[in-house]
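For this view, one protein chain was removed and the others were kept in their places.
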Amino acid sequence: MAIKTYRDALREAMREEMLRDAMVFIMGEDVGVYGGIFGVTAGLRDEFGEGRVKDTPISEAAIAGAATGAAMTGMRPIAEIMFVDFTTIAMDQLVNQAAKWHYMSGGRIKVPLVLRTTTGIGRRTAAQHSQSLEAWHAHVPGLKVVMPSTPYDAKGLLKSAIRDDNPVVFIEHKMLYNEKGEVPEGEYLVPLGKADIKREGSDCTIVATSLMVRRALAAAEALAGEGIDIELVDPRTIRPLDIETICTSVSKTHRLIIVHEACGFCGVGAEIATEVMEQAFFELDAPVVRVTGKEAPIPFSPSLEDYVVPSVEEIAAAVRCLVKGGE
Amino acid sequence: MAIKTYRDALREAMREEMLRDAMVFIMGEDVGVYGGIFGVTAGLRDEFGEGRVKDTPISEAAIAGAATGAAMTGMRPIAEIMFVDFTTIAMDQLVNQAAKWHYMSGGRIKVPLVLRTTTGIGRRTAAQHSQSLEAWHAHVPGLKVVMPSTPYDAKGLLKSAIRDDNPVVFIEHKMLYNEKGEVPEGEYLVPLGKADIKREGSDCTIVATSLMVRRALAAAEALAGEGIDIELVDPRTIRPLDIETICTSVSKTHRLIIVHEACGFCGVGAEIATEVMEQAFFELDAPVVRVTGKEAPIPFSPSLEDYVVPSVEEIAAAVRCLVKGGE
Amino acid sequence: MEALTMEKRLKMYRLMLTIRAFEEKIVEVYAQGLMPGLAHLYVGEEAVAVGVCTALEPADLITSTHRGHGHCIAKGGDVKLMMAEMFGKDTGYCRGKGGSMHISDIELGIVGANGVVGGGIPLATGAALSAQMRNSGQVVVCFFGDGASNNGSFHESLNLAALWRLPVVYVCENNGYGISVAQSRHQAIKDVAVRAAAYGMPGVTVDGNDVEAVHAAARVAVDRARQGEGPTLLECKTYRFRGHHEGDPNRGNRYRSRQEIVAWEEKCPLKGYEAKLLAGGVTWEQLEELKEKVQQAIEAAVQYANASPFPPLTAALADVYAG
Partner (left out) sequence: MEALTMEKRLKMYRLMLTIRAFEEKIVEVYAQGLMPGLAHLYVGEEAVAVGVCTALEPADLITSTHRGHGHCIAKGGDVKLMMAEMFGKDTGYCRGKGGSMHISDIELGIVGANGVVGGGIPLATGAALSAQMRNSGQVVVCFFGDGASNNGSFHESLNLAALWRLPVVYVCENNGYGISVAQSRHQAIKDVAVRAAAYGMPGVTVDGNDVEAVHAAARVAVDRARQGEGPTLLECKTYRFRGHHEGDPNRGNRYRSRQEIVAWEEKCPLKGYEAKLLAGGVTWEQLEELKEKVQQAIEAAVQYANASPFPPLTAALADVYAG
């Protein structure tokens, strides 16, 4: 298997789907000549032409809305919104239009739309470029929400998202673009709605998303040296959520820590914790623990930025506390 | 004490604050001559003039944004967005601007803004006019979120919101406007961040918000006849959330049901359930139960609309099941 | 441009008549409590939808608004399915899940009414992009009101459409009000069509109560679009005879004067057109016959709607996701 970056894996997914299906196209700010501000669409305009890799004006509502209108009438757009922070401008189109037309039409209209965007901290771009808002999208029936953490998942999930007949919010983490991992040569799909066990273990389950999967993995390695054996579950898709895999793991380890970068209050972690409580309450030896972004906007200064989201050490400390407290 | 409607109580709050503070003003669609589509601002334009009760164009982003800009520079705007569904158009201004300027300025800028809007089902206006989105607003550090369920609370909370130096999303339920309740004559405030116990009881705690407070109360009355004694807690403010009052109640009843109209997935109920688990896990005799809006857009047809949000009977059934199951 | 055939003229008349009769029936059934939710009626504005939609081919697309019954009928919508939908019935266009503000018939090119003011404008733009990319030869018409022209979605969409020369015609139904707010109190311009210049597209203002004037202007714009010359902003000045929605008392008399209402009623698009047709050789009997047929169709629609079942509760949780 070839080793590829997350960025290249995403590009491959789009390229393959564009070759496979003439209805698939890309639109967004600076996706063309510039190749996307994070380089994800680099080269695609040269290969497919301006007609299928469309630079747009800075009009997030129109990007999401026009992509929705195109999807309703036979195309399969991949729309890019540079930062999830700017999906705030596109929420009417995404939530009142894209997410609802299938339902409002009594099932007669389909909206096969992928809205790609980037999330998270790490680039010291402060409060308006670093948020994590997946809980908003996940709160909306009619949307699917995907957050890949590895190149393999990124490619396989993006291909599935493009083929899905529903609007999918596809959230990439800016600090993962350069991460490398194995990506098979031939075609493969990763189904939406299936969690992946990134590490098997017996003492404690960690559910982590996006960048936090890597941090949790690092914490798990460190803890292994201390004799604590972590099982790490990556839901990959936030909606639909594969709660079954999570509960199965909890039934094995009896302890659960949820790690995400978004603020805790009304975040996805609360949903996961609650569902586990609903479905596996008596399997829990201790309350579920959340390790999440702190309740503040993302500050600019590097040490502050690093402070407000979970670190490897913070995750490890939470595990130690839970595992020892539970013994 | 006089008996007043929720609508009149809200109007009184605005009127009193406008008389008290010349910086307070109202802007929004049809708030002037029309008096607001639900009549909440009726008469205020006649009393205060067009200068302080401003009809705006249909420009939700500009309404929220201009109100924010005015708040940053000395005014205390009350901006109205007709339906919470349309706050989707104003989310950049609300979330990236209003919620963040105090923080981004290192505490030097204040944003004393109230954004009033309406939520929920009941008027058969389908998927784009009936959503409950408070979980989105509550997920954003820097915003406060208020959902009054009675005329008394409505007035006291709105006055507090207007005097608060932070952006407050003030969410009124359309089906509550005609509800009547006691409202004292003189001035009073209901503090933000304090829950209220709407009914004391010993067998099971229900936490309910907005319209669901009434339904939960009705369920409690019915259950009283069956010998089940409900304690009903209304958080009133979603953010900051008064988890202490909730946990105190749970420590007494050992059972918790959370009822809200919004969809369950990533809703406020998940946050409350998780916080209770975090803080009062060993007080719980049974898993927390959520009774929430079902996972669908709001359908038009009346029986379907009624079906997708919790009914009195559904709440009562959940209690019976929990209380009996737990015995 | 060739002159209109009498057949076409009668078709336009029949469609306007159907809209009028449909809406007047709604007044009735709404008062009876048969139609839940909101009813934003199109009475007085019929010439816009009809003038425009009769300039379209069957495969062409439209997006519509909260005030969408007229657009739907003009594009060929079935009044039975519409009425059933408004009654919340399982046999309605959206199986009772959409209601008045969300009717769509994608096979007929009715991409959908919209409850969000301005919400349909990006959708129309995207549908036009789709037509352009699929090389389908379709033209898209986007209906919206004067009030909607102040929403950001209008601006972003028209800019994009002009830039990409999309086959779309933006039809502003300027009825002088956004709910209670008169145009002079929501924008500092008189003609919405002047906004076209801001995007580099032609802007045209016509008498929206003159169905043939609307039709003629629409044909120019539709032809332009179909020939790849890009979008047009077509403003039709008109007036709604009723309140913003049923329930707005005295037909909106709180914010507009009786005189104004009466003056516009004089300019009724139907009355005016009847006179023209009669002068053009149509007989009174022909018109009466048409009226009767239309009325029968509307009565049949109400019967159909009444006789239809409500959707089963299970429908509430179906169609959230496709596939």
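Read from first to last, the chains carry the letters A, B and C; within each, the first residue is number 1.
In the analysis below, contacts are C-beta pairs under 8 Å (C-beta built on N, C-alpha and C of every residue); 3 or more make two chains touch, one makes a residue touch a chain.
Since the structure is predicted, the reported quantities are computational estimates derived from the model, not experimental observations.
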Please work out which displayed chains the absent chain touches and list them by label.
A, B, C
Which residue among B:37, B:61 or B:195 touches the omitted chain?
B:61
Using the definition of touch stated at the top, determine which of A:66, A:126 or A:146 touches the missing chain.
A:126
With respect to the chain omitted from the figure, which of C:95, C:195, C:224 or C:244 is a touching residue?
C:195
Can you say which of C:104, C:125 or C:150 touches the chain missing from this structure?
C:150
Contacts of chain C with the missing chain: which residues?
150-156, 159, 162-163, 185-189, 194-195, 197-201
Residue numbers in chain A that touch the chain omitted from display:
29-30, 32-34, 37, 55-62, 85-86, 89, 123-129, 294-297, 299-304, 307-308
Can you list, in ascending order, the chain B residues touching the missing chain?
23, 25, 51-52, 54, 56-57, 59, 61-62, 64-75, 77, 92-93, 96-97, 101-112, 141-142, 144, 164-166
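What we mean here is this: only the chains that are shown with their structure count from here on.
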With centres defined by CA atoms only, which chain is the most remote from chain C?
A
Taking each chain's centre as the mean of its CA atoms, how far is chain B from chain C in angstrom?
36
Of all residues in chain B, the ones touching two or more other chains
61, 85-86, 89, 126-128, 295-297, 299
Within chain C, the set of residues that touch 2 or more other chains is 94, 96-98, 102, 114-116, 119, 152-153, 320
